[in-house]
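With one protein chain held back, the other chains of the complex are shown just where they sit.
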Amino acid sequence: MAKLVLKIEKPLNGYSKVVNKLKIDEYQFDSLISLAIPLKRERKCKLNFKKSLGEPMPNIENSIINKSGILGFRIGIDFLFVCNPSHSSFTKKTVPLLKQAFYITDQTGGWCGVRVEGDRVIEMLERICPLNLSQKIFAIGDVKRTIMDHLNVIIFRETEKKFILFSPSSSSGSFIKSIEISSRNI
Amino acid sequence: MKYSGFKVLWEGLKGNTGWKPLWRNPDPKKNYEIIIVGGGGHGLATAYYLAEKFKITNIAVVEKGWLGSGNIGRNTTIIRSNYLLPQNQPFYEFSLKLWENLEQELNYNSMVSQRGVLNIFHSDSQRDAFVRRGNAMLMSGADASLLGVDALKKLVPFLDFQNSRFPIKGGLWQPRGGTVRHDAVAWGYAKEADSRGVDIIENCEVTNFLIKNGRCYGVETTKGVIKSKKVGVCVAGSSSQVMGKIGINLPVESHVLQAFVSEGLKPVIPGVITFGAGHFYVSQSNKGGLVFGGDIDGYNSYAQRGNLPVIEDVCEGGVALMPMIGRARLLRTWGGIMDMSMDGSPIIDRTKIRNLYFNGGWCYGGFKATPASGFCYAHLLATDKPHNDAKDFLFNRFERGGLIDEKGQGNQPNLH
Amino acid sequence: MRNSSHPITNKQKLSFTFNGKKYFGYKGDTLASALIANNVKIVGRSFKYHRPRGIFSAGSEEPNALVELGDGPYKEPNTRATNIELFDGLESSSQNFLGSVNFDFMAINDLLKNFIGAGFYYKTFMWPRRFWEKLYEPIIRRAAGLGKLSLQADPSQYDKGYLHCDFLIIGSGISGLMSALLLAETGGEVLIVEEDFILGGRLNAETSVINGNQSSVWIGQAVKKLKSLKNVRILKRTTVFAAFDHGIFAAIEKKTDHIVEKSSKPRQINWKIYTKLCILASGAIERSIVFPQNDRPGIMLAGSVRTYANRFGAYYGQKIAIYTNNDDGWRTADDLKNMGLEINAVIDTRKEIEALSSSIPSYLGQTITKTYGRKGIKAIKLSSGSKLNVDCLAVSGGWSSNIHLTCHKRGKPVWDDNFKNFLSGGNGQKDKIIPVGAARGVFEIQNIISDTNRVILSLIKKICLSMPNRITLSCSKEQYRCALDLVSSSDPSNSFIDLQNDVTQKDIELSFKEGFKSVEHLKRYSTLGMATDQGKTSNILGLASMAKLKGTNISEVGTTIFRPPYVPVAISAFAGRSRGKDFRPTRLTPSHNAASKRNAVFVETGNWLRAQWFPEKGEKFWRQSVDREVIQTRNSVGICDVTTLGKIDIQGKDCSEFLNFVYTNAFAKLPINRVRYGLMLREDGVAYDDGTTARLGENHFIMTTTTANAPLVLRNLEFVRQCLLPNLDVHLISTTDSWAQYSVAGPNSRRLLQKFVDKPTDITNENFPFMACRELTICGGIMARLFRISFSGELAYEIAVPTQYGNALFDALLSEGQEFNAVPYGTEALGVMRIEKGHPAGNEINGQTTAQNLGLSRMISKKADSIGNILSERESFNGPNIATLSGFKPVQHSQKLEAGSHLISEGKKPTMENDEGWLSSVAFSPTLGHYIGLGFIERGGDRIGERVFAVNLLQNKITEVEIVSPHFIDPEGIKQRG
Partner (left out) sequence: MLIDHPLLGLRDSSEFIYRGDAKLLYRPNWKSKNSKTKFIDYGYLRKNPAGVHKELWYHEQGDRSWLVVTRNTVTHEILKVELARDTKGKLK
């Protein structure tokens, strides 16, 4: 019997476009896991997080990026995401380490990421995002979860004019369309 | 005063000088046989049927504001009897039959207009549920038919048959459903109740009930104490407020329901159409406005106004179902306070206080029920026995588990 | 007519059509100003009496000049000519007439006025009863409405957007601009929203002098300053139309309405504005005066006549008269005179006042008792008896503060007797709207300047921001005094109050006579203020009229309150992009592409698209495909994408206690690597959802829910976790989108899967029996989960892999399955097989049925508390006659069953009293060769073998059916355990 090989697919197949001078790219990652903080174990988790990722565990709606480019962000009182774009030892080393303190759920296939960038990115986001995007309220490194165009979206600010948006993978087609139309409409 | 085409002509010729007020403006007497609290549609209908069918005329209807200022004055005017459950359907069919003779009975043209009610469905399981409902309608003596897409294309060609996100698969059609000029219902009942001797007392708010030894014998109002043998409460969105005065908690939450009307347009919508894949229903008034609505705002409210998310949701549904209304403009929005009951069905019952009766929990469906609600409440007030078509609308169904949950949403009022 | 020296004549010339005739205007015109410049007087017909009507105002308050714009699907009815920015090629036409707008046959109604006054229809058309729908109503409906819809889908794009600011300033007149300048200095985010296509508000219509120059110079400076500030944003052509709770406002921006070519950009944007404070600088709206035949074309609001002259250089005729009850009317006279026009007369209702202009013939203390000229005013008659020839009559009944938005949250206006005006009463809420300038009842420019400084600076002080300096402006001095002489009519049936709805003074009198005296009754009975202008210019006249009849004042009469929106807004603009296929997002399963390649027909299941069946060549009818899929699955193996079922990852030390509580049956003792079926109730004891839950570890479970309930179940589990059992260590995460899950069903399913499962995992019956589960790897290391569960009743598995392998696994299962003749099957075959097996689904667990109805009452454990446990014990849930889930088959095997049929015993009439139950799900069973159904019937379990009738009156079918076990195939479960 020939060995079966299953081909992996990204939700947007590496989408990349420039619309109205806005750069829109699929934000690809090797893995995305969520961490739940066990009841009354915040302290232990903080220590573990620092040990595992080399950065302090972020506060709610904040994020960290460690030396290996791994992004961690917290969107609930006892709930975080860690996204590994491409670091090779993540699954084998970091995840088992995190497991010592957190409850881990693999969500790699559950989300699709889109990076949007450009001078008019705020004008574009204004068309779908109900959040106040002023840097006074939404600073670089902040991350929030909200609803855009009927879709659940996690929005992360990388720089003043660069954001990464995550939305459930099953509706990634509607999601990218929504971003494209917003870019076209400004 | 008797109205007719001849009378209109005659008055026209002599300069319209002979018209009289539709109802008197009496001061309350000290004593009545029955006091109805609430001068809305249901309260006025109750007074009328008490006088007409049960020959009790020593009645006061006390209303805290102006007559008809509650939901009878702010609804989307639909009448229908297209219910599923055996506890509901015969009652609403009874109501529809009363509507059909109402204008002649009241000598007032409330424009009962039976241009049909159409419920669109979009999936096989919705169709199954509608077939079950349509059969319940027919089995209760109402009318119903199941329309396929071809029939719909003839009846309502402007629906989005090509490009809709949730394809249209058919509709349940009740030709006898329709609309009624809502304010005129209150005025008609008021006129005829008044002419039979009922005192309609506006701007008279009930501030408390007179209770002794577990019996109610009247009310305190902003116009003084009024005594009576029986008191019937019928105050829709204010139910919890009024019953709360004597510490009774009801299986009811008050929620705001918004309604909308467009600018006047030449008529295009034949009857009432409801969307099955979102919250939207529409009819077109005899003045040309598209009258439409959708879901309740979803939070407890007494504010008679709503918020933007529901307006957007309703308009999204409207444009999804019939994109030709897109360029019509929304002219006015308003809100009414719904007495949302815990299972989505009403209560017409005695209370634990003797001689105190309650009618409420109509959710957003009270308008169509107006005649039967009045009739059945009058029956209960006059005879102390529930009317046969309203025999399940009792408080004790929550204890017994005999829920009347048309939508199957359970004890959460904002889902009904 | 156009003043040829007006600066607008230096601008670009534009051509447009009105009622098919070509005209010219200039850039900067509105359609109304261009029509006036072209001396077009009759613009439309009134609603009821079809009287000829002309342009009445210069803004959003316009009652008369409603036109249809555009053509075909772009047709836009009821558009106010006064708000339309002129562009080259604009096409417009009048509406609401039979014949032409100049010769309208429906004008016969005007002669019948005495018979068709307020509420006449309530008193007649009642006999004979059947004539209403057949005769009377169609006639009424033929006369209904104003403009026409195209009946075609709106082709334009719309968008929505969200804006956040600290200070929202509505209006860019002098008080708006001053407020913006002051507030911008605090560093807060300022958003200025202006309805017009130029900034400056009322100043653009006046000849006021500011700092020694025309006001336009100051506007230019102010705007330049504001535009240079980073924290200021200005939206033109944008109308704030509604105020909602907590500082949320809605505004509509016209993006391309004024542009010739239909652009690919959205036509309008519906902005949702979040602000900490709102400054209402919306100015004031002028009102008319009620007098006989006050509705003729050429009779206009005086302030509007001034607007057209000053801003657009446009005016009607040469003989102009002013009719006023206040000082402002005289300003119009002055301005027009200064333009070189002839002012015939100023008629002021006030007797005690001195003439405010010596060079204009004035008639003090007089009223107009008659006007002449059906298609355009020709003359007026005064109470003194003198008759004056005029071709334009400018009327001013004083100004009403534009406080529409302050009413949206039920704020009641309060009467200001000084300026005879309703002011914002607020609504006692923190997020109140702060009016400034004329919206605050301050009318003279010098006072507006000082008052705006005062209001805004004290506001800034209150919120403790750094204080800017007050703005000092010198300006021309104004005086405004107003009398309340609004109703002076000797001919009530020809004296119009609501111009659009044709409500006359007579109608108010009739309402009064019939007892409709409260303002709400008056409005509803007479239709006052219910037209497209919502009574912006007329409500106050109706109130004044009612006050007069009642012998009281306006504040006693009270007022109805304005409801949103401030101006009518296209329904499409509320829908935005959520229309057509984009009405709701579309969710695709992980094997959507692989299924598409196999020609799957997809069906909408909530927001999901699922493969419904997979037609093969030669199959013409869906049943052929579905029957084949069922048979092939039952004979060998079938593959179905079941990803849409909700999957919830549950972790924590207290998971099992938690599951015991949310399910009716116990889960604590479920061994690791085993699956159990669970039933959930609502707290009211009614069945809610069902599914299997697998235990992957001591503290780790995977719950599955039905597709429809997935988000709701998670919501309710979070409720239990946070609100009822917050001391448990439980964590819930939806992983529905993370895993692609496939049912692999049929006698060859194990053999097929064995080709995928990596060693050393053994999935033989001994080591992986029915209801086993395992985390494992497949295809050389791909993480996967395998569950031995069966919805079809066959030997079956569900296999899950990370979503990104979905298409690949589906393809591989089918290609590796070729040797077994493996078949993909869709939701139809899935449904058929679950009915054959007797599994309840959404049609059975519909929120109305109980565990008892479903025959699952034994699943309610009485050993531990669980949601719904207690209330499921209520008597009506447990009577001997409750309906229970049963199977049904037609006695004549060839007969079809229909879901939704009701069940009636033999010999009984099909009535609600005799109703014993219903068929919930039916299917043709290719396995059995006839139709089968699941349904509920009273005492079903005791009646196996009994025959009843499935009654489907809706489709005129009555079918005799036999009550059978709901498990049509393999009731002992041998196959699934094999």
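Which chain is which? They are A, B and C, in the order written, and residues in each are numbered from 1.
The working rule: a residue touches a chain if its C-beta (ideal position, glycine included) is under 8 Å from a C-beta of that chain, and two chains touch if they have at least 3 such contacts.
Not measured: the values here are computed from a predicted model.
Put simply, the hidden chain is in touch with A, B, C once you look at the whole complex.
Among C:Leu871, C:Leu885, C:Ala899 or C:Ile969, the one in contact with the hidden chain is C:Leu871.
Touching the chain that is not shown, out of C:Tyr274, C:Trp415 or C:Tyr825: C:Tyr274 (per the contact rule at the top). Residue in contact with the omitted chain (choice from B:Gly65, B:Gly141, B:Pro251 or B:Gly402): B:Pro251. Of the candidate positions B:Gln114, B:Ser301 or B:Thr370, contact with the unshown chain belongs to B:Ser301.
Only one of A:Glu9, A:Glu42, A:Glu61 or A:Glu158 touches the absent chain when the whole complex is considered: A:Glu61. Mapped onto chain C, contacts with the missing chain fall at residues 244-248, 274, 409, 427-430, 683-684, 711, 715, 718-719, 722-724, 726, 865, 869-871, 873-874.
In the full complex, chain B touches the hidden chain at residues 238, 240-241, 244, 249-254, 298-303, 307, 309, 342, 398-399, 411-414.
Residues touching the missing chain, restricted to chain A, are 60-61, 75-77, 79, 130, 137, 144-147, 152 (touch as defined at the top).
Here is the rule we go by: only the chains that are shown with their structure count from here on.
We define each chain's centre as the mean of its Cα atoms; on that basis chain A and chain B are separated by 50 Å.
Rounded to whole angstrom units, the spacing between the C-alpha centres of chain A and chain C is 32. In chain C, the positions touching at least two other chains are 160, 272, 578, 582, 584, 586.
Multi-chain contact residues of chain B (touching two or more other chains) are absent. Within the complex formed with chain C, the chain B residues making contact are 3-5, 7-9, 12-13, 15-16, 19-23, 25, 66-69, 73, 86, 89-90, 100-101, 103-104, 107-115, 122-123, 125, 127-136, 138-140, 144-146, 158, 160, 163-167, 181, 183-184, 187-188, 202, 262-268, 277-278, 285-289, 303-305, 307-308, 311-312, 314-316, 318-320, 323-334, 397, 399-403, 405, 407-411. Those residues of chain A that touch chain C in the shared complex are 1, 3-11, 34, 36, 38-40, 78-79, 103, 105-111, 126-127, 129-134, 137, 149-151, 168-171, 173-175, 177-178, 181-182, 184-185.
Of all the residues in chain C, the ones that touch chain B in their complex are 47, 74-78, 114-115, 117, 120-127, 129, 132-133, 137, 140-142, 144-154, 156, 160, 242, 244-245, 248, 250, 272, 408-410, 506, 510, 513-516, 518, 520-521, 524-525, 527, 530-532, 534, 563-565, 568-572, 574-576, 578-584, 586, 603-605, 682-686, 688, 842-843, 846-848, 871, 874-877, 898-902, 910-913, 915, 918, 920-921, 951-955.
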